[in-house]
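To start, the structure under review is shown below, and the notes come after it.
The complex appears here minus one protein chain, its other protein chains still in place.
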Amino acid sequence: MSASSSERGKVIARVGRVIATRLGHAIFIILAVIILTFSLIHLAPGDAAEVLTFSQGGASEEQLAEIREEFNLDDPFLSQLGNYIIDAFRFDFGNSFFFQQPVSDLVLDRLWPTILLVSTALGMAIVGGVILGVYSARRPEKTSSHVMTVLALFGFSAPIFWTGIMLLLLFSSWLGWLPSNGMNSVTVGDGFFEKSWDTIKHLILPATTLGFFYMAQYSRISRATMLEVLGSDYVRTARAKGLKERVVIWKHALRNAVIPVVTIAGFQIAAILSGGILVETVFNWPGMGRLAFEALLRRDTPILMGMLIISAIIVIVANLLTDLAYRLIDPRIRYKT
Amino acid sequence: MSNDEPTLIDPVLTTSVARSPMGEAWYMFRRNKAAMFGLILLGSIILLTIFGPMLYENDPLKVVTRPRQSPGDSDLLMGSDYLGRDTWAGILEGGRVTLLIALAAGGITVLIGLLIGAPAGYFGGRVESVLMRFTEIFQVPPPILLAMLVLLLWGPSTKNLIGAVAFVAWPQTARLARGEFLRLRDLEYVRAARAAGASDMRIMGTIILPNALPPLIVSATLIIGGAILFEAGLSFLGLGDPNVVTWGYMLGSSRTYIFDTWWAVTFPGIAIFLTVLAISLVGDGINDAFNPKLRER
Partner (left out) sequence: MSDSALPLLEVNNLTVKFGDFTAVDDVSFQLNAGETLAIVGESGSGKTVTALSLMRLVELSSRGRITSGEILLNPPNEIPMDLADLPEDKLRKIRGELISMIFQEPLTALNPVFSVQSQLVEAIRSHRDISKASAIEMALDMMRKVRIPDPEQRLKRFPHELSGGMRQRVMIAQALALNPQILIADEPTTALDVTIQAQILGLIKDLQEQTGSAVIMITHDMGVVAQVADRVVVMRQSKVVEQGPVEQIFDDPQHPYTKALLAAVPRLGSMADKDAPEKFPLVEQDA
């Protein structure tokens, strides 16, 4: 019994070390992104207060004074930066010029739709891509694998927002199957199921737009790994044990073929969020991307600054989750720091 | 194209003893149908965007006809947009600007990537960890947000647009350059040059760089393709120069009229699609030509 409890202690120590390293790294990156963001307004040409208000001399003295006060622009640079960092870690990114509300509130209001959209798209891409990849690896000579290569190429070559526009024209305008705009219809009732179903209908087009390219890409990756895994010794062992082919493929081979897909997906989270911003603009999806676009139209710099930092945090959290998933799937790297 | 069965004697390798590496790569490239298709497509697009505007006199920014003329209704090949501007003229003129922007952005991206990635890979150790940490910072925020903020602060102009694309795209090249320089720095001839007293700058510039070129060229083509897409995204959001026509600008200016003038958003999109497709086919072809062994089945 004592042997197993010291064993457990060792595992806890290893897990603790992994968590500490990852967290330290995450905090470093967030800090660096905050510094980068704040430095940009000082690197931009012109007086910082005027850059922030985009007044170019037209803003009233009171407005400029307010900005100087809010971002401590009369202090030395390092002290301004220090204040901004402290505020940022308190989740205070100043007030929006246009909405006259704290940036953090505005962004948090829009967080859920974005997460819903991006995670649906990513889920579709991973699950769909892996399933397609496995099937085409089983029959490499079949046309399905060529179709996938072509789809991946097409998905990569079209601007994502344009793909969205085309789907919108096709399914919403011409066929009239799906709604074109927003996250819920104005007329929808408050019942949970009614509302959820309405949201799902609104979600299909943007999520497909966003997920499509990554699905094609993941299917290519998982097909390539699957081909390799199917020739591996352990798959031969699994067959020699007399396992059903279904178990050999969907348990023994798949678990190994998923690893590179998860790795790549982890790397791509920032890019997917980026694509999500464009897709939201096309479909008027009320998420962060839509807010970013509104901020852009109104030249509301604090919103964009805050959003940059908050989305960096989202990416880092998502990376931590990917890392966790990766460790759960592959015991070989489970305790590696 | 079935190369499932490994052939013991590769006819290409046995007949190509006398070719130079470049000649060999070109030979492999020519045999690749998809790559040749891409090259011909890309060539046609480039010729069309160079000579097209000379042969076609409509100004893409001027109203030349009634608004919202569909391609069938008017004598214009691709109709007119919500203001009455000629879509076909925009495709021709916008193509030239789009390609130039992408080329410039791609060039700057590769340059920054090399400046950061090459020393990181070559020197390793602390230099590497500092430079790569720095690179990582730029990979965390979503690229479009970063570019939006930059363009909001610096103002929308073609020059700034190019800068913004390069500003968010370079980390990818830096990682690639780091990997290549790391791989090549310990090779025999690099060691020999070092033993002969060549300076680090000289080794990086004249010995490693030429050997790292094939993957860098491939990545440059992909970056140019990506730059076209990214520029389109930014212009779509209204961050391009309003006085310069690009394909992205055309999409962006018609974005609120997609249900009324589908042609004004469809054709520029197809132009972007075909161009990026051609560039990635060529890029894949170059990649396969330099690494025939790594070719995907």
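Details
Should a chain be cited, it is by its letter among A and B, assigned in written order, with residues numbered from 1 in that chain.
Keep in mind that, in the parts below, contacts are C-beta pairs under 8 Å (C-beta built on N, C-alpha and C of every residue); 3 or more make two chains touch, one makes a residue touch a chain.
What you see is a predicted model; the values in this text were computed from it and never measured.
Taking the full assembly into account, the omitted chain touches A.
Taking the complete complex into account, A:Val247 is the one of A:Ile86, A:Leu108, A:Val127 or A:Val247 that touches the chain left out. Which of A:Pro76, A:Gly176 or A:Pro331 touches the hidden chain is settled by the complete complex: it is A:Pro331.
Counting the whole complex, the residues of chain A in touch with the unshown chain are 3, 7, 230-245, 247, 252, 255-256, 329-332.
Going forward, only the chains that are shown with their structure count from here on.
Chain B contributes residues 2, 4, 133, 136-146, 148-150, 152-154, 225, 229, 232-233, 236-239, 248, 251, 255, 258-259, 262, 265-266, 269, 272-274, 276-277, 280-281, 296-297 to its touches with chain A in the complex.
Listed in rising order, the residues of chain A touching chain B in the complex are 28-29, 32-33, 36-37, 40-41, 44-45, 51, 140-141, 153-154, 156-162, 165-166, 168-169, 173, 220, 224, 227, 270-271, 273-278, 281-282, 292-293, 296-297, 299, 301, 304-305, 307-309, 311-312, 315-316.
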